[in-house]
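With one protein chain withheld, the remaining protein chains of the complex are depicted in position.
So, chain A:
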Amino acid sequence: MRNLKFMLFSGILLIAVSCAEPVDYSEAITDGQYINEAQDRITEVIIHDIFSPPVAARIYTYASLAAYEVAASVDPNYVSLMGQLNGSEKTSFKPSEKVYPPLASLAAYYYVGTAMIFSEEMMNEHRDATFATLKKKGIPSEVFEASVAFGKEVGDAIKAYSSKDNYHQSRSFPKFTVTGEEGTWQPTPPAYMEAIEPHWNKIRTFVLDSASQFKPLPPPPFSTDPNSKFFKVAKEVYDMDIAATKEQKETALFWDCNPYKMNVKGHVMFAEKKITPGGHWMSIAAIVSKADGRDWKGVAEVFALTGISLNEAFISCWDEKYRSKLIRPETYINQHIDEQWVPLLQTPPFPEHTSGHSVASAAAAYTLAQLFGDEFHIVDSSEVAYGLPIREFDSFSQAAEEAALSRFYGGIHYRPAIEYGITGGRDIAAYIWTKVDTKPKNVATN
């Protein structure tokens, strides 16, 4: 009995001792490894849940913003974006002593990211595994809890902000009506899906004063006259497809970024899903942040700004798409040039002008160039998991221009949509950089 008591006592002592011994967990999270992994998981969920490119960009942005706001709340070298972004209110989060900021930032990312998607289980599973790994690094549970709670506090503010961007309401806005008017968009083979997000211009912008602030040049006037400009740009797509080199075809396939390609063989059909254009650029953002050795705060900044740039790019582009409602090359060519023609890439389900990939790529590339300098050797492994090779670029602008042109090689865009798209994307991002700051003014001018 005595022995037992003693054993119990010493046991308690042992536990107390081991608890009391402080483990240095400050290095548990230093760089962007964990947020990168979380972003990869969000990408998987976006693919699984079949979110369209504009919606995907919105998901990345709010999640990244949450992670960034934690960083800004603990480091005076970063300025909160809340208060700068349209419709946002200045916030002042005060983390308690116990909070481990990088964990709070990661928790905020998971928390907001999960609220934006459907397959919550997939996110939670990943979060729990990551948290378990981190716990093993010796983060005390009260620190852990406080950090997660703080992440949630910041996340709640971001969620509240996101809830007013009209996304929720827009789910019930009228579907797009195909009028059958000459030159206007029609559903395309093989799935003949309805045009997605016809009201995306009603989503609140983060920075732009309106969806139409950077209204691109209109497409050439529609015509079926073989001497018309329009016929020529369509014929150019057709000729390009026939003359496409292996390299051009590979380029097109590399940048396909189609989140929902329907494969059809007779009665058999199945969706083949890849990352969205926005997902691809968020992945590039992660790759270059790592290559550049950014810390967790720097990565959050890169993610937030890249996300905002992508988001604004899609809103602007979608505004134009449903203004011009332009017929896709596949439809035009089938009607007026070659009834049997099928483009190399599957035509995505929305009007043609301008090219979303072009606008988004140019905007993201501009922002990344601001953050890293344009000249940057990019080893782009974003698509490896989807069966495509690594591709390397020497600058962000080179990658963006290639991404844009790939739509022309792939037979899903006319050239003007690409040219005007690049211009638009660049202008949008440049404007963002004049309107928001992540660095304090005095620091920035130093």
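Assume a residue touches a chain if its C-beta (ideal position, glycine included) is under 8 Å from a C-beta of that chain, and two chains touch if they have at least 3 such contacts; residues count from 1.
Note that contacts and distances are computed from a predicted model.
Novice: Given the options "FG-GAP repeat protein", "Amino acid ABC transporter permease", "Sarcosine oxidase subunit alpha" or "Anti-sigma factor antagonist", say which is the protein name UniProt records for the missing chain.
Specialist: In UniProt, the chain excluded from the picture bears the name "FG-GAP repeat protein".
Novice: Given the contact definition stated above, which residue among A:94, A:246, A:265 or A:441 touches the chain not shown here?
Specialist: The single option touching the absent chain is A:265.
Novice: Looking at A:126, A:152, A:204 or A:274, which residue reaches the missing chain?
Specialist: That would be A:274, which touches the missing chain.
Novice: One chain is left out of this view; which of A:172, A:245 or A:434 touches it in the full complex?
Specialist: A:172
Novice: Residue by residue, what part of chain A touches the chain that was omitted?
Specialist: Output for chain A: 48-50, 118-121, 168-169, 171-172, 174-178, 180, 186-187, 189-190, 192-194, 263-274, 339, 342, 384-388.
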